[in-house]
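Each remark here refers to the structure printed beneath this line.
Of the protein chains in this complex, one is absent; all others appear in place.
Right after this comes chain A.
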Amino acid sequence: MDLKDRLTELKVKALSEIGTVEDLKKINEIRVNLLGKKGPITEVLRGMKDLSKEERPVVGSLANKVRDELTEAITQRREKLEIIKTARKLEKEKIDVTLPGVPVKAGQPHIIMQVIDQLEKLFLGMGYQVVDGPEVEEDHYNFEMMNLPKDHPARDMQDTFYITEQILMRTQTSPVQARTMEKHDFTKGPLKMISPGKVYRRDTDDATHSHQFHQVEGLVIDKHITMADLKGTLQIIARTVFGDEREIRLRPSYFPFTEPSVEVDVSCFKCEGKGCAVCKYTGWIEVLGAGMVHPNVLTMAGVDSETYGGFAFGLGPDRFAMLKYGVDDIREFYLNDVRFLSQFAQKG
């Protein structure tokens, strides 16, 4: 047999072997055997020295061609086998994707804090500062600076836990406003603040009363603050907390530290104003109190009430949360039943 025939035969045989091999290790062996230094092709090439000058390039080129073809066939076969191998391996690694995931341990803010956070975010965005103050307060700041002298009948509106005659558990967060107004330098710009925090009333705890609850009170003092500004601000609060479609209405009320004073109702978010149990069939829900800061309050804090004026409002995050989430017992907020708290894990 001449070299050309040997090469052809070799090629046919090798291609068939490559085509049927199933093992990656084997294909490697085949490669070494066929294309290695001791392999048949090398052998053919070595045998070329006996060929004639004319035959030599012909056989040489044929041998190279065969080697290239076989190399290509081996590479392809190996790739194919690798794909199969991976597929088999992955097949074995198949899992039941319907099994439950490993729970992520996550806590969340208390629902009242969520309401407060929402309001803080809103007011920080409008350029207000958040100001904290003492929970154990002086009568002076809690009442007197709020235009409520010692024997004022409106003191009956708030039953107070006294520590001594002069010291008490604050009944509202407005003393923080008095303290801040006293210190604020109005030449440096307006005062815009909210004061969130705990307050205390001498009340017997039941479904709608709690001796401890929260307030967020707001105050803006500047040269040209109007009641229309108050109305616009209250509208934003109502819409932020209760939804974009909410309307508000103001009703006359009385707080010693504001004049005029108003009670603020928001259109019922449950029934869209048609009337339901939440709004007691009125279409409106009372949500907060507000007003224009009483000149006495400004004067007592050392602010010139001729030049400066402003508005104040106060709202109860407990009440907001009760309304918004249909909680019908305020005590739930302070008992911290995990099953209660965890219901408010959802964002928003």
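The rule is short, and it goes like this: contacts are C-beta pairs under 8 Å (C-beta built on N, C-alpha and C of every residue); 3 or more make two chains touch, one makes a residue touch a chain; residues count from 1.
Following the convention adopted for this analysis, contacts and distances are computed from a predicted model.
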* Asked: Under which of the names "Acetolactate synthase small subunit", "ABC-2 type transport system permease protein", "Phenylalanine--tRNA ligase beta subunit" or "ABC transporter ATP-binding protein" is the non-displayed chain listed in UniProt?
  -> "Phenylalanine--tRNA ligase beta subunit"
* Structure fact -> Given A:Val21, A:Val44, A:Val59 or A:Ile112, the correct residue touching the omitted chain is A:Ile112
* To do: Give the residue, chosen from A:Gly189, A:Gly243 or A:Gly302, that touches the chain omitted from the document.
  => A:Gly189
* Structure fact -> Across A:Val44, A:Ile225, A:Val266 or A:Cys279, the one contacting the chain not displayed is A:Ile225
* Which positions on chain A touch the chain that was left off? -> 99-100, 102-103, 105-110, 112-113, 123-130, 132, 134-136, 138, 151, 153-154, 156-157, 161-164, 166-167, 169, 189-190, 192, 198, 200, 202-204, 211-212, 220, 222-229, 231-233, 235-236, 249-254, 259-263, 292, 294-295, 309, 333-339, 341-342
